[in-house]
Each structure stands twice: as C-alpha cells, then as structure tokens.
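Missing here is one protein chain; the remaining ones are kept as they sit in the complex.
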Amino acid sequence: MPEHEPPTESGQPDPGYLDVGFARLDVDRARRTGDPEVVFGQGKTPEQVVTTLSRLAATHHDRAILATRLDAEARAAVRESLPAADVDDVSRTAVLGPLPVARGTVLVVAAGTSDAPVAAEAMITARVHGAHAERVDDVGVAGLHRLLAVRDRLDQADALVVVAGMEGALPSVVGGLTGVPLVAVPTSIGYGTGAGGLAALLAMLNSCAPGIAVVNVDNGYGAGVHAARIARRARPRDDA
Amino acid sequence: MPEHEPPTESGQPDPGYLDVGFARLDVDRARRTGDPEVVFGQGKTPEQVVTTLSRLAATHHDRAILATRLDAEARAAVRESLPAADVDDVSRTAVLGPLPVARGTVLVVAAGTSDAPVAAEAMITARVHGAHAERVDDVGVAGLHRLLAVRDRLDQADALVVVAGMEGALPSVVGGLTGVPLVAVPTSIGYGTGAGGLAALLAMLNSCAPGIAVVNVDNGYGAGVHAARIARRARPRDDA
Amino acid sequence: MPEHEPPTESGQPDPGYLDVGFARLDVDRARRTGDPEVVFGQGKTPEQVVTTLSRLAATHHDRAILATRLDAEARAAVRESLPAADVDDVSRTAVLGPLPVARGTVLVVAAGTSDAPVAAEAMITARVHGAHAERVDDVGVAGLHRLLAVRDRLDQADALVVVAGMEGALPSVVGGLTGVPLVAVPTSIGYGTGAGGLAALLAMLNSCAPGIAVVNVDNGYGAGVHAARIARRARPRDDA
Amino acid sequence: MPEHEPPTESGQPDPGYLDVGFARLDVDRARRTGDPEVVFGQGKTPEQVVTTLSRLAATHHDRAILATRLDAEARAAVRESLPAADVDDVSRTAVLGPLPVARGTVLVVAAGTSDAPVAAEAMITARVHGAHAERVDDVGVAGLHRLLAVRDRLDQADALVVVAGMEGALPSVVGGLTGVPLVAVPTSIGYGTGAGGLAALLAMLNSCAPGIAVVNVDNGYGAGVHAARIARRARPRDDA
Amino acid sequence: MPEHEPPTESGQPDPGYLDVGFARLDVDRARRTGDPEVVFGQGKTPEQVVTTLSRLAATHHDRAILATRLDAEARAAVRESLPAADVDDVSRTAVLGPLPVARGTVLVVAAGTSDAPVAAEAMITARVHGAHAERVDDVGVAGLHRLLAVRDRLDQADALVVVAGMEGALPSVVGGLTGVPLVAVPTSIGYGTGAGGLAALLAMLNSCAPGIAVVNVDNGYGAGVHAARIARRARPRDDA
Amino acid sequence: MPEHEPPTESGQPDPGYLDVGFARLDVDRARRTGDPEVVFGQGKTPEQVVTTLSRLAATHHDRAILATRLDAEARAAVRESLPAADVDDVSRTAVLGPLPVARGTVLVVAAGTSDAPVAAEAMITARVHGAHAERVDDVGVAGLHRLLAVRDRLDQADALVVVAGMEGALPSVVGGLTGVPLVAVPTSIGYGTGAGGLAALLAMLNSCAPGIAVVNVDNGYGAGVHAARIARRARPRDDA
Amino acid sequence: MPEHEPPTESGQPDPGYLDVGFARLDVDRARRTGDPEVVFGQGKTPEQVVTTLSRLAATHHDRAILATRLDAEARAAVRESLPAADVDDVSRTAVLGPLPVARGTVLVVAAGTSDAPVAAEAMITARVHGAHAERVDDVGVAGLHRLLAVRDRLDQADALVVVAGMEGALPSVVGGLTGVPLVAVPTSIGYGTGAGGLAALLAMLNSCAPGIAVVNVDNGYGAGVHAARIARRARPRDDA
Partner (left out) sequence: MPEHEPPTESGQPDPGYLDVGFARLDVDRARRTGDPEVVFGQGKTPEQVVTTLSRLAATHHDRAILATRLDAEARAAVRESLPAADVDDVSRTAVLGPLPVARGTVLVVAAGTSDAPVAAEAMITARVHGAHAERVDDVGVAGLHRLLAVRDRLDQADALVVVAGMEGALPSVVGGLTGVPLVAVPTSIGYGTGAGGLAALLAMLNSCAPGIAVVNVDNGYGAGVHAARIARRARPRDDA
C-alpha cells in the first residue's frame, strides 16, 4: 500500500518542479517572477531546511537562495551542513549563494527596538531580491524628533518598509511626510488588546495617509520582496 | 394585574430618586459626584426626552442639565416644548439651565472634519461640567504641520480630549508632544475594517505614548466629563 | 463664547494649510509627497464636497484634483456647480483639472463583475496620480483560462492592482505568475461569513505568493495611489 | 457517596452501548451509519486510548477500528499493548483490525508540505472507511503548473479532499477545474492573522467555485469520512 | 481614453468565455465540471440578470441554467423578459431550459420554518444539477419525534442537505442516525449572538457526528451542488 | 413534481405534531415539558403568526399560548383576527387562552429604561409559564441607592430575572446581595463596542458573583421560562 | 513608604469581612446569600489557598467550604496542611467541613468523556451547596440511544446541569425532552474553531429549546451553585 503516489512519471518533459519527496520545489519560479523560491522554515525539520536550501541552491547557481523563520536548531543545522551559507540570528535567516547586483534602495524604518527581528528580515530579504537595503530603528511617534532627524533619508529611498507594533501609527506619519512607495509591516509586539498585532494591522489598513500597502503581521519577508521589486525597477533619482 | 409595581411607598423618606413612571431619575447624583444626571437620548421617545430634561431641570435650579444623542425629532420636540433650552444640531445636544462658572480649560482636538459631531459633544459636555472648552479641528497626522502649528495650545490646556477615527494615530502623536492629561475618543469614521471604530479604539488602547486613557467609540460625552473633572480641579498655570 | 477657535492668526507666514471653516486643507501635501490632497467624499455634505474640490483645484492649477466616494447627491452637486469636472458613476469619483502626463502602466485586474466599482476607482486614481491605467475584469480563479488569456498583459505592466471579493484567491494566483509589484484589494462582495470582505482580506494577507501587499477592504483609491507611485517611477521596459 | 451513578441496570436488553467506566462506547453506530465508532485520542490518557481501541476492536471483529490525534505517548502505548495495530507517526493515527474492501477512490490533494499530517489523516481515514485513497502533495497555487500536471488524476477520483493552510485558495482553483465532489480542509498552518486557520477556513467557505463543502480546521478525519462515504457508493467510472 | 480594454482580440481561437461587456461568462465550465455557470443575482442589476441568464441559456441548449439570489425586482424582470423561465419566490431563483434527467436522490431537511428559503434554494439547485430532490421541513431537535418520524427517508437518500439556524444542532443528530453523505447549511436565522449564523456555522464545523461537511451561511446553492454531484454518481440502492 | 413531500401518511397513529403546511407544530411538547409550544414571531408573516397561534390554542384549551417578537403588523393582525388575544406593545407579545394558576414569584429587575421591552417580555412569559411576576425598572448600578431601596423584594422572590445592557454590571451586584436563583439577560442597549449586547453578555458570563446563569442577548422569553420553572416548583417561603 | 494601606481601623464594628493581608474574605456572604464564600484557586499560591480555606472554615464551623481550580501543587499543599479536607483530583476541588443536609436532586449530564472534570466540579459544588447530586456521562447526541436510556432520570431531577464541548448540542436535545430547569455548561473541549469553547457557548445561548440558561465556558462551579439553589428550594416531587 504505497503511502504517497509518485507525482511525475519518468520520461516526461521538465515539469518545472523538483520532487524531493516531502516537497515539490518550484524551480520554474525565477523564470516566471524573476526570483527563485524561498525556504519558509517554520514547520520544517532542520533536515528539510538543509535539503531544500541546498537543492534550490544547486539549481540556481548564480543567485542567492533565502531561508526564513529558522529556529535555533535549524540555524545550527545550516551552519553545520552548509558552511557557505550566511546565517543571521536576529532575522533568523540564512542566505546561500551570491547576492544579485543591487539596483535601487529600500529603507527599512522601525518604530521600536523590539521590532528589530522583523525589520532585519525585511532588510535581508530586500538584498536577496536585488536592492540596496538599510535600516533605521527606534523612531516611534512618541518622540517625533527622532523620525524628523532622518527625514531626508526617507525621500531618497526608492521604496520604504515601515515596521511597527503597538498602535502602528508610524506608517501614517511617514506617509504624510513623503510620497515614496511605502509598505507597512505590523508586528506582534504588544500586550492585552495589542497582543498578536491586530491593533497595528488595523491601524495600517485604515491609515489616513494615502497609498500605504500592508502585509501580514510580522511578515518582514513579504514586505522586503514587495519593496525590492519596486526599488530594483525604479529610475535613478537623477533621471527625471 | 398591575403591569408595573410601584417602586416606592408613600410616607417614606426621600429615596434619592424621582419616579417618573418610565424611569427613576437619580436626583442624588449631584450630591455624590458633583454633577447632576444627564439625559441619554438614544432609545428614548421625544416625549421621554422632554419629560426627563424638564424634571431634572426642575430639581437642579442652579445647574445646567445636558441631554445628548438627540435625533432630529427629539431636538425639534425640545425646541418646541422647552424654548429656554440651547439645542445644538452638530453635537445633537440640548442644555437647559445656567452653565456653571468655568474653571480650567479643556482643549478638544480632532483629526478629521467628520469627527466634528463627537468633538462638539465633548466640548459642550465639558462646559456643562464646569470647565472652559475649545476645539481645534482637522489636524490629522497625515499633515503634521497642522498640529505643530497649535502646539502651544496643547501645553496650555488643563486637560486634552483627542478625537480621531480611521487609524486613530493622533493621540499617540499628541501624547508624545505634551504631558497634559489626555483622554482619547475613537470615532466610527472609516470603512472596511475601520467601520465601527475598532481600529481607532485598539490603536488608542495600545498607544506607545504614556498615560493616554480612552473612552468608548463616539463617546464624546464621557471624554468631556472626564476632562472637565480634571480641568476644574487643576491649579492655575501660574500656581506652580 | 466662540464655538470654534480660529486656528491661525493673520500676519503669520504661510501655514501650509487652508482653513475653509469645516476643514484645514493640506495645500503643502503636493510639495511633500508629490500629490495634492484628495477629497474623501464619505461623511461630507454635497456642499462640503463642492467647496473642498473647488478650493483645492484653485490652489493646484496644473494638476487634477480627485474626489472619491461621492454618493448620487454629491455627484449631482458637482455636475451642477463644477461643470468642468469629470464625474464617473461607476467609480463614484470626480476629477477636476488636467491629468498629469502619464508615466508607466498600472493594470487593474478584477475577479468578478461586482468588483467593478472598486476596480474603477483604482484605475481613475492611478491616472490622477500620474500613470497609465487599464482594467481587465471578471477573471476569477474558478475559470483560470480567463486569466491565462491575459497573462502577457500582467508581465507588461509596471504595477498590478488585483481586486477580489469572496475568498480573495486571485492575487495568490496572479502573484504566482508574475513578479510585477502587486497590490491586492479585498472587496466587500460576498455574504454570510464573507460579508464585509474579511475573508478576502485575510486571504490576501496570508497569500502563499511572495510580495503581495494589501489595502483596506474596498480601498481602490489607496491601491491606485500605491500602484501609480510605483509605475511612474519605473524604468521603461526596454531599459534593462 | 458514589461518585458516579451506574448508567444501566443489569437484566436490561442490549442498550447499544458499552460502559467502560469512563465512557459509553456506541457499539450500535456501525448498524446505524455503516461505520464503527472512532477513538478520538485528544484529551484521553494513553490507557484510555488503549482500552477504547481494544474494546471496540473486540466488538467489531471484521472491521478496522481507527484512533486519531494520538500524541507520542499514546502511540507508544498502542505499539506496546496492541502490536497488531498499525501506528502511523505522520498522521498520528492507529488502525486495529482488517481494512474493509475498498470501493471507489479518494484523492487527497495538499497545498504545502506542512499540511502533510492533516492530509495523511484524511487518507488513512478514507481507507478505514472503505475507499481507495492516495495523496498528492505540495501543489499550492503559487506554482500552478504543479497542479495542472496532475489534472487528470483529479477527474478520475470519485471524491476529492483538498487540504490547504495560509490563504486556502487551492480548493477554489481545483473546484474550477473539475466537478468531482470536493471537501476542503483548512489547516492551522500560517502565522499572524493566518495562525489557527481562520483565513483558510473563511476562504473555503466563501469560494467562488461551486459545490465546495468544508470541515473544521485540521479535521482531516472528518473530510476522510465524508469523502469515503461518497466514493464507496459511487458508480464505477465506466458505468455512465 | 478607453475606460475598459477589450479582453480578447478577434481572430483568436475560442477563448472559452463569452464577453458580454460587464462579464466574461465561463462557457467552458460545463465541459470541465459537468455543469454550466450559474447566475449569482446578488449585486447585479435586473438587466444584467436577464442578459446573463439568456446568454448562458443560448449557449447551453440542452441544459437548464439557474439564477439565484434574485430580489423581487430581478424576478419581475425575468418573468417579463424570459417567460419560459421558471421563477420561484420562496427560493428566489429562476430556471431557464430543460432540467437534466435526474439520477439519485437528495433529501433536504430543515430545522425551522424560517429556514425555508435556504432549503428551497438547495432543493431547486440539486434538481438543476441532475438529481431528484425533496424537502422535509420543521424537524428541529427541540421535538425529536418529528425527525424520528422521517428516519427511513434519511437512509434512503443518496445525499442529505441539513439546514438549520439558531444553535445548528440538527446535523449532529441526523449524522448520528445515518451514514448517508451529509452537507450542512447554517442559516442566518436567529438574534443576539445568533444573528448572522455564526453560532450555527460553528456548531456544524464542530459536530461530534462524523463526516459532516459544511457550506457558508445561507448557501443553499452550494449545498445543492455538492449533494447533487454525490447523488447523481451514486450506485442504485439495490446495487450493493 | 411535488415541491414539498407530505411528512406523514394518513392512517398512522398520532405523530405528536400538527402539520400546518409551513410548519410542524409540536403538540406533544406540553406532555414532555409541561409547557406548550410558543410562537416565535420573528421571520414569520402575520398570517403565519395568526395561524400558528390559533391552531396551538385550539389544541390546548386550558392553557394560554404565547406569541413573541411580533412586529407592529403582526400585532395588528392578531388584534384583528383573534380579538380574545391579549396583545402588548411594549413586550411585543400576544397571549391567547387562560393563564395557568400562578405558583411562586418571579421578580424582573431592569437596569435602564431602554431595557423595558426585554423586561416586559420576561414578565409576561413567566406569567404564561405559571408564576407570579413583577417588574422593578431603572435600578442601574450608577445609583446604587435605587437598588438598595428594593432589596427586600429581591430576597422574597423565588427566582430573579436581571436585565441590563451597557456594561451589564447589575447581575453581579444583585448576585452579591441575595442567594435567590438568578438568570441574567443582556440587552442590545448600547453603542460603539457595546452595540449588540456583547459587552453585557460577557460581563454576565464572567460575573464574580456565584451562580448567575445567562441567556442570549435580548432573550427575555428564555429567561422568563427558566425563572418560571424554578418559581412554580419552589416551596412556599414559610415552608423551611 | 507603606506598600499597602490597612483597610480597616481597629475599634470599628464588625466590617463583615476578614482581612488576611492579601485578601478581604467576605464572611458576611452566608448571611446575605445562604452560602459562604468559595476559594477560587486559579491565580492563588498554594499558601494562599491553604490560608483562605482554613480561615473561612474557621468562621463557618457548621458548613463545608469549597475550593476550586486547584492545580496539583495546591492540592498537595491542602492534603499536607489540612488533612481533614476532601481533595478530588478529577474536579480539582477540595472540601473542608461538613456537607449541609441535602434537599432536592441535581443531575449532571455530560456529552463526552473529556467533559468529566467540569461535570465533576458541578456535582461536588452542588453537594456543597445543599443538594443531592449525581452524574451521567458520555451521552452525546451522535448516539441518541445513550441519552434516551436515561430519560426517566432527567424528569426526576429538580435541576439539570448539562455539560458539553464541541458543538454543544446536548442541552437543546435534553431541553426538548423535559421541563426541569436546565443550566448548560459549555466546555473548552474541541479544536480548530471549537478550541476554547466558543462554538458550544454560542450553541447553548441560541438553543431552540426553551428556558435554557448558560454559564461561562468550563464553569462547572457556577452551574452547580445555580442548580443547587433551585433544587434545595424545590417542593418534593409528590407535593403537587
């Protein structure tokens, strides 16, 4: 009684995916979307993370593969098995393979110190997806002067990622200061009615500042992809 | 078969309330709390509003009685039956009797033009409860310069009422600029996930600015009472 | 006892806003963000819509002013008072003044016929904010061939707006086909647990396709601004 | 003081249930519904699981008994006490007794690798309830070609179980490709607003594809029963 | 400036859909799924309903086309413009064209008299989708004898649709009496915490009876499609 | 093709229900539970209300039949067709037939004047179900002296129904004053986060006073039944 | 700087409470309500549980004191320090002092085996509050014959406590079979959308059976108090 039917028969043309037993890796994605598949580590065993990361890297020689949401055990396994990978404990990511040439700039702005892991995930994701990326931390709205001190950098970016927990007000204030495309990331930082990020998410969806787009709670990865795709296609600033 | 038992027997001492058939007016409240009962108009017939307002006024000769949440029909009935009352269509309130001498100042700050009815209710309530009260409208965070232009007035108030719908970010910004006691009022202005005021309420409850207290959605009345009680007991500004 | 304190004193320098009694128009916004303030019609009287629209147009001679969420009465008032305005009944918008020169292309893709008003609002908003914009309607996932028939147009756009109610699956499918920056708009089309757009909103926030950003339910305007800002800054397609 | 009153008196006719102290096993269920009672392991001690499983098997000699939601400790206890049982760690199930002759085919289709435990529970349940059952994994909508590659198998099944977490879009796409009866299973795979499976559940309930029925989050068992009952009663494919 | 781009160019092969301006009718659906597209009337104008219904009927000569969720105005328009249509006021449906030959039997069981519109929609839908269909009404669990009186009919059906509002307990009781495939429909009948159907929906999703599948609140149509697809493929009862 | 199958065949023994076409009246309920079926008017046409009420009265000659949730049109129809009925506009009820002899006393206590319809429904229901019943209104916790003035009457009742909207605190205070069995009814009186009765319902479910049981929002009927069943079975007060 | 102000001054008359430092025990409660205060163990240290239990017992010599929600550590501490206490591991309770003479009977009926702890808490609570109490377990609605086998016992009780998790249908079925006062207890047994007991709670609040009152999720204690107060005041069954 076979547990699992084989999905593809031999002799067929390239199906556009790679069957590794527990997964069908979408090795056609870079052709369709410009970016290879990313390893989402949550819910995967360390062995599955290592296998997926190395198999994807083997089929994309010239392009960095990203793994996200790696717990401590998975990060240790990657460090052990894939010493060429760049593993980061704050963002809980690993990168294997050469970063693409960066075009355009993503600026990641975070409201509080506890938002750092999400902000770091967004920054690294943006780099893997082909943009320059930098971070500015701890510029929450309760002390506006901290944000106003970096106002010029907001306008010079090609795309902004704005990360905030609690009441999630920072994107509204940033969105009132600049017209650079802005994607907001609510974080699960908070307690009581703010636990889980619902307050920040709703605030960002209902922002009175125009043009703010939002991703899921703690989804620094998604914001990084969105922002990098904007930035890498942007005209240079001096090209009016 | 009597439908409704008489709540008090004749010959008893003053029970502290006035039985008007459909209600027991709490005529002892001013003694206990400093302020007479207020007529909450929602769910009352125009006749009930007029009766309650006039009966309360008759037992509090020296003190204005407030009625709130009066629909158009109720406001018309009050204007018709109680010409001495001051009826306001924006705040949907009526005031009958002399305002108390004002002590201290409440400043009501509103984010958007659609927040005006709630802001007006807060302002009038504060006046009926013994404080000076003024409004500043349409200073939402998407154009911070509008708020910064009135920054001095924030610091000069004895209590602030900050009214906002949508993402409800204004109290966080105001609360980062001044240490004046601040009560925030979420409004039901918005749509989609913002309809009903939940987004603004959660934002205010989770504000990163310290010391912000919150009332129910659209509860300008409650904020006005809270702020007036602070302001009328505050030391004069030159009394350090 | 003045009801409403004057926000600005004469003799001061330009405050960056225009006080029209019931509102403080942010006439500095175009300088900060590249786009003038927009008239959000919901909750405004027809007179307030006409006044705001005409006052903003008067201060932005060279640039179209947009009004959104205009009910039938407001649209009639604009047609009557501002015959130069371009009023549209499907999107419930009005545009007054010359459209900017269009750069880049926004493609608005909608899942069902009932999503048309939101899709139309997104398209017109994108045009007012400086991009070419087109629509493709009724390509929901229950009949994939309808979407696959327009696949080339997805890749040729500089930004995508994907509009869907019900289960909101369309952005996930589109996001798996192309890497063009994509902003998703959930609509309130549905019933039962889908009424109000929550199902579609959650689906879009949790999409398995990478890089999808989301706006509030029925917020075609916000998606249009976001997409136009991306498209108008994009390098031409032949400029690798 | 007896803690627990005896539910049945001796000398009575067969009550249709078996009192094992902590439970009244419904040994009449197979007669009424065609299938014996199943052991729901969650909330039961390992001892209770073993007792219930063995007692039910003893009263249904010719028919496999299924136990679901067995944690590691319960699985170990079953392996120890009931070596004839077939214990599976992925689906967290045990089966004791001979499988019924299979009629009809259930195809279990899963969107992501993390959905495997739920998909496996559905497959094994379907087999215990009298149908052939197979799995196809990791064919999420972000890479449609993976699903289209198995399209023929969809049409050849007598019932489909479609398992997905995140945004739960897979049933809508499958339901647009085939008219085979389809039951969808949302899983709790996700994070932020997707944690707990609400997004996937709502998506499936609001699918634009016709005729999709849904079970509770992570309820592979329920879907397996529903699908097997359809499949085992289906006419053979060549019997038009 | 064309408002709406033409989706298909002339000279192309059959795209599988019919462009009627406001919609792309999926005329390929019957080939893929066995059933033609259905007109979902909610959110459509009477004119759009008539157009869609007649255009679909014109392309499916041998098969009835169903329109659902027709308000009074739409039903009047169909009666006026398409006299051959069978319009039903209880289920708010219209059927145009010949019903398919019926195979198998769907029994629709409803808990209360207020559930009749949803039950009727399910019954008519099942008939349009190729099954016999009958209704049993008002057999709620507060008077079990009403249900037990029709117990034989439950077992004789090939598929059951069980409709209930309030606490939604009927499917659990029916599911304990029979093993016939059962799809449950929660209705929005109720008040307080039961308004909108959430209580019934949750009860059905969490039923302790095995194998119950659920559709959206008030979705008699979806249940009818699901049940008909089961019934029309079922072996005759005497074919063990 | 019969639309609706006849539920019972002639010649059978009394099935315990009465088929009136649109409903199966449970005429066996009084035998099982001591009380006849009640007409729930919401969702029924005036004709259905009249038919159901008169048919139930015809089969229960010696016992009053209750109809609840009658809108103005239904009440008018009952007054017109069944002049012997006692129709009440506050509670929106009708009673047809003789009240049973009353045993025991139910006291209905309401927090605010707007709670009157629910309180009246509870009182009339209790009388129809065989208990004495009285009301005390407008004794909310913001003026405790109003409640303390009737404290003796609380202890003298055999069952208490406590009705409150807003924050629903009254049952907690009453439950701390007396040990009489208490059933609490949340009402939908309120606004903002209190609209719909959720705040009051949750407060009552989480009361710190022991032994409080709760019914659905606005369900004065259910509370009246529960309380009457307690009261009519209670020993007389002087029977220790 | 005193951390905690002394709540009462010496020399005052008996305040009706006992200050034990961390709590003010309400030693007047038995006089007001007939039952002494109960120790709610959740959130208390083992030492606090022992202190509170022994202090309350010392002031109520003739009456058992109940402690609920005791975790393993607290139960061990009670067994160690108060050997006269009757500690029960299933219900997680302790009882110290003599049970009152029992009057009337409470029958506790539970749907599933996992509901046992809540059912046991209700039964013991009822005994401490002066009623006979018995349990019937595992009579869920998926096998109705189990419930029908004990139908006589339902009618012979003076009050019923019906405990159920999952879809919470049991109270509706019981409430249709008998008119004995019934209080329903939802339990947190379930998973997915049923986790936490919301589904069962809503089902019970929206029951179609008349007169069902509900307590908080898992609140066997509250149901036991409510039922005991009914039962101990009930006339004997032979006293018509």
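Order as written gives the chain letters A, B, C, D, E, F and G; numbering starts at 1 within each chain.
FYI, contacts are C-beta pairs under 8 Å (C-beta built on N, C-alpha and C of every residue); 3 or more make two chains touch, one makes a residue touch a chain.
Here the structure is a predicted model, which is why all the values come from computation and not from measurement.
For the chain excluded from display, the touched partners among the shown chains of the whole complex are A, B, F, G. Shown as candidates are F:P15, F:P46, F:P117 or F:G140; the residue that touches the absent chain is F:G140. When the omitted chain is restored, the residue from B:D88, B:D138 or B:D158 that touches it is B:D158. The chain not shown here is touched by just one of G:A131, G:A164 or G:V217, and that residue is G:V217.
Residues 29, 32-35, 38, 158, 175-183, 201, 205-206, 210-216, 221-223, 225-226, 229-230, 233-235 are the ones on chain B that touch the missing chain.
The chain not displayed touches chain A at residues 113-114, 116, 120, 123, 127, 134-139, 142-143, 145-146, 149-150, 189, 191-194.
One chain of the complex is left out; on chain F, the residues touching it are 111-112, 140-144, 166-169, 172-173, 175-177, 190, 192-194, 198-200, 202-210.
Rule of thumb we're sticking to: only the chains that are shown with their structure count from here on.
Averaging C-alpha coordinates per chain and comparing to chain E, the farthest chain turns out to be B. Chain centres here are Cα means. That of chain D falls 43 Å from that of chain F. Note on chain placement: the centre of chain B and the centre of chain C lie 36 Å apart, centres being C-alpha means. A separation of 57 Å divides the Cα centre of chain B from that of chain D.
Of all residues in chain F, those that touch two or more other chains are 29, 201, 216.
Under the stated contact rule, the graph of chain-to-chain touches falls outside the line, ring, star and complete shapes.
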